[in-house]
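Pasting a structure here, questions to come.
One protein chain omitted, others in place.
Here is chain A:
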Amino acid sequence: MMAARFLRCALPVLRQARCYADAPSGSAQMSFTFASPTQVYFKEASVKQVDVPTLTGAFGILPAHVPTLQVLRPGVVTVFNDDGSAAKFFVSSGSITVNADSSVQLLAEEAFPLDQLDVAAAKVNLEKAQSEMASASDEAARAEVQINIDANEAIVKALE
């Protein structure tokens, strides 16, 4: 009887049965969707890496990134295609979703390729916003002007 119990306990080890966590089963590809309300830039495309500017900081997303939901701030999104080329877009705001199956959805309120933006116009708007700051009455108005300043600063920084 002792032998039977010993065999029962020892059987899994003898059988080489182990209980580790599963190896990550995701494919080495990410399905990337990037769109604004008016334009779709990438639709379930396979890309190598995407750099995104979020409210909590800028980070790069590779396949098998940990699932996350983030909101965007004005900044540059860089998409590294499979063939090595990089495409840059300026996004105003929006959200990014990374799912467990490595699909990434980047939905922007406004997104344009960098060459559609005018650095001179951005500088003029920045100066106008900075002068508006002095005449802002309450905290909410000040915050709105500050958002405008930050957005224009991000555009100028992206284009220089």
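We take it that a contact is a pair of C-beta atoms (placed from the backbone, for glycine too) under 8 Å apart; a residue touches a chain by one contact, two chains touch by 3 or more; residues count from 1.
Assume contacts and distances are computed from a predicted model.
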According to its UniProt record, the missing chain among "alanine transaminase", "ATP synthase F1 subunit epsilon", "Fructose-bisphosphate aldolase" or "Aldehyde dehydrogenase" is "ATP synthase F1 subunit epsilon"
Which listed residue, A:Asp83, A:Glu139 or A:Glu160, touches the chain dropped from view?
-> A:Glu139
Contacting the left-out chain: of A:Ala45, A:Ala64, A:Ala87 or A:Ile147, that is A:Ile147
Given A:Ala28, A:Val71 or A:Ala100, the one touching the chain that is not displayed | A:Val71
In terms of residues, what is the contact footprint of the unshown chain on chain A?
-> 37-38, 55, 71, 73-74, 90, 92-94, 109-110, 112, 116-118, 121-122, 125, 139-140, 142-144, 146-148, 151-152, 155
